[in-house]
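Just one protein chain is left out here, and the rest sit where they should.
Per-chain numbering from 1; labels A, B and C assigned in written order.
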Amino acid sequence: MNALLATVRRDILLALRRKSEVLTAVFFFVIVTSLFPLGIGPEPLLLKKIAPGILWVAALLATLLGLPRLFAADHVDGTLEQMALSPSPLGLLVAGKILAHWLLCGLPLVLLAPVLGLQFDLDASALGILTLALLLGTPLLSLIGAIGAALTLGVRGGGVLLALLVLPLYIPALIFGAGAVEAHIAGLDVGGHLSLLAAMLVLAAFFAPWATTAALRVALE
Amino acid sequence: MGNHGRFEGCIGVRQSIIHWFRFASPQSFYPLAGRMIPWFWAAAAISGIAGLWISFFVAPTDAQQGEGYRIIFVHVPASWMSMFIYLVMAFWAGLGLALNTRVSAMMAQALAPTGALMAALSLLTGAFWGKPMWGAWWVWDARLTSELILFFLYLGFMALQAAIDDPRRADKAGAILALVGVVNIPIIYFSVKWWNTLHQGSTINLTKAPSMAQTMLWGMLLMAFAFWMYSIAVALTRVRAIILERERHTEWVKHAVE
Amino acid sequence: MLKVSGLACSRGERRLFADVGFTLGTGEWLHVQGANGAGKTSLMRLLVGLSPADAGDIRWRGEPTPSVEFRRDLIYLGHHAAVKEDLTPLENLRLSAALDGIGLDERAALAALIRLGLRGREDLPVRVLSAGQKRRVLLARLLTRPAALWVLDEAFNALDVGAVKLLGELIAEHLAAGGMAVLTSHQPLPVPGGKALVL
Partner (left out) sequence: MQWNSVGEFFAMGGYGLYVWGSFGACAILMVAEPLLAKHRLNEIRESLARERLADELDHQAGTS
């Protein structure tokens, strides 16, 4: 467990030395969501209707943007090799890296979402549901994305390939995440959506680090 | 000569581990596949002709959808096969990953294009059905949407394998992806289904459409059997090519192709 | 203690080596020699468990590898720098120790860096150091991480005369304390004794 926390600390320290990489994903999220009203028109009812979908798709793409770098730097400089040979289980270190990725890339999106939701005329309770759904959904995106990042590590055209592999797997998160906000706006109960998101998160937290570890070992061979 | 020694060493070890699994070695599977292919083609042709005859001349006109429903005789088998092939592909890939048998990984690789073709056919025929029934080539129906995602999963699998140069690494990475896909397919399917019922329920459903007459069911099953046999025959042909491509530097390949 | 038998490896279709075997006891070291492309690095990666062997058996203290015990007893330094350019040498040392689950206080880390001649560099980002100095940061791990088996691939490359001598001393101390080492190099090594394995 200490090794996991040490990995988180290390990756956050590294990110703080290279702030631009973290900020890119956040700016991307802000810009993409702001482009939609410009493209569609400022009609409040329409914007309110499409807001959950747009915010979720933008969060998906922003997460995707940072994924290729998740293991690439460690792979190039050889620290990943050292992790694979460390007495600490590689799965634990990988879980730490995924957690750090979420803290650096997912959590800022969760915190920014309510502010951006205001652009779409969402009311306070809808913003609350949006934040809650993203809070459950963004770790799921990091977990699933890590598998894709490990599979495409060091592969030609890795970035585009990563999108092709990962985006179809993001669909359930998108459906229930955006669905929760839509259901709330329509006055329906959102408990089902959120508990399904939570269930998927638990499932992914269990399997994704394991699959990622297996893929990393293959990539290191 | 170094290759020769290593090859025999591998075969020796492998055969002692799984001696009952005779076609575990490419060397013995290559001729075996060659002998099996004509039989699968024959089965595909016979059941295909019988199925087509039932689809067009025996099965009655549907009261609700007229003659248009006859599309199900290719749509449903294609959809079934696209899902079934993914499972089979993941099974072989997983087996290859667990037991390190080369043929099973090659089999997974050979099945992927056929599975993708079945998914594409399912989408195409779905569109041909949708246009007269729903008035649009594409409708976000739960089944069509799931099929589209399945098609993407096949493309991802093939793209990943194509992007990795080292075949052994490509096999393993592909296997992990296929297994991740298998876990996700039911989740994706149910989420899409839920999403669909939440937004708009399509009134006429392609697959459940006609109150299935006995003859229709038989036609569909025969066609599905024909598609199945076809898939095996094509996949075996492809796996033979893959075996030769991968093993071209071994001694047995030099003697096998006289 | 380390017993290797019947090891075989191929890259693609090319067979690199077959039936490689040796044993190492306490205080012994092995010099792996061979021309470029003979498979020295591949043997090292097989040995530590990064890549699977085509055939063969590697046992550490009688148990098959890779195991947690083996990884705990192992230090592997490869061609890569394996240090983070954006961190200082001190941070690099302490964080890699933390990842390995080993507590390393500042005093011990500093002492290791000073022994490797990095006095005055401990708070600079590694990116401003020279290639040889980066290598020294990595070598400092040999002092901070207790391990019985050192697997060093071309560890003497990019080192100046002083550092070569220092690394030789470190290895000699390690062997004298009952450790084991597997080294690759083209040139003669400044370490006495040792078995030789030519690929």
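Convention: a residue touches a chain if its C-beta (ideal position, glycine included) is under 8 Å from a C-beta of that chain, and two chains touch if they have at least 3 such contacts.
Quick caveat, the model's predicted, so the values are computed rather than measured.
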_For the full complex, can you list every visible chain touched by the one that's not shown?_
B
_Counting contacts across the full complex, list the positions on subunit B that touch the omitted chain._
56-57, 60-61, 66-68, 70-71, 74-75, 78, 113-114, 117, 120-121, 124-125, 128-129, 131-132, 230, 233-234, 237-238, 240-241, 244-245, 248, 253-254, 257
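One rule holds in what follows: only the chains that are shown with their structure count from here on.
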_Using only alpha carbons, which chain's centroid is the nearest to the whole structure's centroid?_
A
*Mean-CA-position distance for subunit C and subunit B (Å)*: 47
*Approximately how many whole Å separate the CA-defined centres of subunit A and subunit C?*
37
*Could you please state the distance in Å, as a whole number, between where the Cα atoms of subunit A are centred and where those of subunit B are centred?*
32
*Taking each residue of subunit A in turn, which ones touch at least two of the other chains?*
221
_I need the residues of subunit C touching at least two other chains; which ones are they?_
none
*Mind pulling up the subunit A residues that touch subunit C in the complex?*
2-3, 6-7, 9-10, 13-14, 17-18, 77-79, 81-89, 93, 220-221
*Provide the residue numbers of subunit B that touch subunit A in the complex, in ascending order.*
149, 152-153, 155-156, 159-160, 163-164, 168-169, 172-173, 176-177, 179-181, 183-184, 187-188, 191-192, 194-195, 198
_Complex contacts: residues of subunit C adjacent to subunit A_ = 48-52, 68, 71-72, 74, 76, 78-87, 91, 95-96, 98-101, 125
